[in-house]
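Here the complex is missing one protein chain, while the rest keep their positions.
Residue numbering begins at 1 within each chain, and the chains themselves are lettered A, B and C in the order written.
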Amino acid sequence: MEITREYLQTVVNKCKPFSANGSVKQYIPGLDNSNQNDLGITVITLDGQTVSAGETDLVFTLQSVSKTISLMVALQDFGKEAVFQKVGMEPTDDFFNSIANLETYQQHKPYNPFINSGAIAVASMINGNNYLERFERILELVRKITNNPSVSLNKDVLEAEKRNGARNRSLAYYMESTGALDKDRVEDALELYFRINSINVTTHDLAKLGCFFANEGVSPHTGEKHIDGRHIRTIKALMMTSGMYNESGEFTVEAGIPAKSGICGSIMAAVPGKMGIGIIGPGINKKGNSLAGGKMLKLLSQDLQLNMFHKEIHKDR
Amino acid sequence: MEITREYLQTVVNKCKPFSANGSVKQYIPGLDNSNQNDLGITVITLDGQTVSAGETDLVFTLQSVSKTISLMVALQDFGKEAVFQKVGMEPTDDFFNSIANLETYQQHKPYNPFINSGAIAVASMINGNNYLERFERILELVRKITNNPSVSLNKDVLEAEKRNGARNRSLAYYMESTGALDKDRVEDALELYFRINSINVTTHDLAKLGCFFANEGVSPHTGEKHIDGRHIRTIKALMMTSGMYNESGEFTVEAGIPAKSGICGSIMAAVPGKMGIGIIGPGINKKGNSLAGGKMLKLLSQDLQLNMFHKEIHKDR
Amino acid sequence: MEITREYLQTVVNKCKPFSANGSVKQYIPGLDNSNQNDLGITVITLDGQTVSAGETDLVFTLQSVSKTISLMVALQDFGKEAVFQKVGMEPTDDFFNSIANLETYQQHKPYNPFINSGAIAVASMINGNNYLERFERILELVRKITNNPSVSLNKDVLEAEKRNGARNRSLAYYMESTGALDKDRVEDALELYFRINSINVTTHDLAKLGCFFANEGVSPHTGEKHIDGRHIRTIKALMMTSGMYNESGEFTVEAGIPAKSGICGSIMAAVPGKMGIGIIGPGINKKGNSLAGGKMLKLLSQDLQLNMFHKEIHKDR
Partner (left out) sequence: MEITREYLQTVVNKCKPFSANGSVKQYIPGLDNSNQNDLGITVITLDGQTVSAGETDLVFTLQSVSKTISLMVALQDFGKEAVFQKVGMEPTDDFFNSIANLETYQQHKPYNPFINSGAIAVASMINGNNYLERFERILELVRKITNNPSVSLNKDVLEAEKRNGARNRSLAYYMESTGALDKDRVEDALELYFRINSINVTTHDLAKLGCFFANEGVSPHTGEKHIDGRHIRTIKALMMTSGMYNESGEFTVEAGIPAKSGICGSIMAAVPGKMGIGIIGPGINKKGNSLAGGKMLKLLSQDLQLNMFHKEIHKDR
């Protein structure tokens, strides 16, 4: 399958108008209303092509895409069973920052690792003596996977995250009160959570991440195996059912590709065995997903037959 | 890939003990405590093998597996856009018969077509002059797909469904009160819903259904195309995110196969491009899924590499 | 204390403008938009005065004011303990027709007898061979208390109640499904509930009812004792905490008088030891209470020192 720059540019052009109905998350430094109609995409295939179109020089922060990385590290540290004793595997119909269900259903663990409460619980588990050590481990892994040693912390965004972190604090303290979070890990988990949200990346970095998931945890540029393939499949399955917040069901129907979105308007998608996709489009809808970016993913899926529920893909080889 | 009867019998033997922790849905005639440890499976591959093991002569009713059929007919009658104006595409963390979310989130349509409220809403749409005509259309389709003209209504179960239908009535009237269900369709939709739940089938019939979904809507035994492939992909995607009720997330992680369960302890699974699987195991857990049956599906997925998130499956052909 | 017609007319004039922000419940025959600004009041004191002002010739139906009557009969039939095993005593923050809490908190009895679910549960208890007999008992009691033998059923309203009864049906069937309502009493309870809602009254009748509650269950015009005073105190206490739906807290603060409102815009209030008040003002707010009527009650309470939390009232005699 060949993907040309011209084709990608057509996709960008077709989808750009959908940004108009969105809004840009204002509290995060680096993005403002002038970015609402930005749209960029990078595709990296497992067989070595890299193709980009649109505003691919935009630098933005990982935000919720980081939830896949922290889960990966926790799975590596403790294994599937231990991690999923702390956090569930089920999609939720609530918003990503919801607190009600933690109380209403006397559910003393968050529904899944891709909502805020779940990601904070995961952050509280990661090995390391303090949040600085834990953060270094995560940052190093992101640098290796993206093959980009210049990936780094955005301190302005970190400050903003902390200043605007009331909802996340509320989630963390609620979990302390029910025993879902260890008392002495609360502030540390929040600090780590804010930091991994604040790592600067580009669509190229996201596409590399997607590739890594598509290639079962083996770095496509070095061939190095960083993570056990079973953990990677677990994460892709969760991206399918919960990666796009409470819009995941629609994305599974319309695109059929495991993907994880971030509040900056980013999407990192992994087409198993085929390619990684990195998208930025800061105009987001009420559910927190990039409007034009989501449209691009659905269009690519149709045009390139990437929908995993398509029979042809699964034909016996 | 060859699947032998011996292998399937091993799977049945390994998984049978898991039934012990379950319970049998008592209100449905034909199943009682004596069935708790029954376990049967039929696999039909797209290339023509049919293999069975365990109690495959058990006759049971479609129950919630029928939700895939009624959705199929509604999609054929009205198209995707119209159907999903009446019912959502999102997985829910609530139980299959939940009513709270219809009120709490002022969500005037059910979350998805595979929870009871959603299936009743779908049943209310299907073309036909009355519930008898509508039911005949569905029954005929099931007979064609299973290539089994003797598939028929179980009147005892229908009576039991109606006698024990208070929760479903409550859901239907609630939806009338918010306008999600047309006033003059309420009783008709309930009658149809109870009927399609009460169609007698075997694991062989479920495996045929699974095959049909795996083969993109083309009958694998006659080559006849009954339904547009796009609708079949939509249904498989919904089976992945919502087919196993509020345990769908775990099944996506552990099995990675689109599947739909029924309260009798049945599972119908469709491995795209490969096979259909029909399972019965009446010992169900609190979320309504067959304990031993679910275990079998997960084991098959591992042993036969059926997990859709596995890279190998997607290698370029 | 003397209450003059001139004073009451002033109150009506002052409060009338508040109706403008309300709306008239349209599905009930007999009331339409032309009634939005109607406002009428009758006060009957225990020492024999009857004073009226405004549109007191308006005939309307009991609606939720009837919830006090059915509770009274159930208390008489079975005693406090038995009744409150079926229905709670607690105020709720939900709307009067809410269903969510019946599920969310696995609360298998309605919060209190003055929300719809609770009143249906109470209606299901009342002694009698069928809904006609039960209804006759209630109608007779209303006639006795109001000393008005012409009080009767409004058949047009009854038809409308049944035609628009989907939410109440949903509540009743939900309660059947959890065992809160006996299976064979559901339709009968609904029929009775719709009927007692559909009894025609005037502000004069409501004031008589209020008097009866104010006078501890002794008819103020005949001296006949119809109900045990303890039951009357129980009902007044519930009127205080739950009589004005989820606006009861504010009414307790602002008026401090036990009162029960109806969706027609009626209010029946009972000032213990002093007087009964009947109000009609069809312009209601979102919580279901008469806007101008509520204002009148608060004003009367201030002007006439009727607030039960006032120290002076409780001075040793």
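The rule is short, and it goes like this: a residue touches a chain if its C-beta (ideal position, glycine included) is under 8 Å from a C-beta of that chain, and two chains touch if they have at least 3 such contacts.
Note that the structure is predicted; figures quoted are calculated from it, not measured.
Visitor: In the whole complex, not just what's shown, which of C:L58, C:A214 or C:I280 touches the removed chain?
Guide: Spelled out, the listed residue whose C-beta touches the missing chain is C:A214.
Visitor: Suppose we count only contacts with the excluded chain; which residues of chain A make the list?
Guide: These residues touch the chain not displayed: 98-101, 103-104, 166-167, 169-174, 176-177, 183, 186.
Visitor: If the hidden chain were put back, which residues of chain C would touch it?
Guide: 1, 47, 88-94, 101, 105, 111-112, 214-216, 229, 233-234, 236-238, 240-242, 246-250, 252-253, 256, 258, 271-274, 307-317
As a working rule, only the chains that are shown with their structure count from here on.
Visitor: What's the distance between the Cα centroids of chain A and chain C, rounded to whole Å?
Guide: Spacing between the chain centres: roughly 55 Å.
Visitor: Between chain A and chain B, what is the gap in Å from one C-alpha centre to the other?
Guide: Each chain's C-alpha centroid was found; their separation is 31 Å.
Visitor: Residues of chain C that contact two or more other chains, please.
Guide: Answer for chain C, listing residues that touch two or more other chains: 104.
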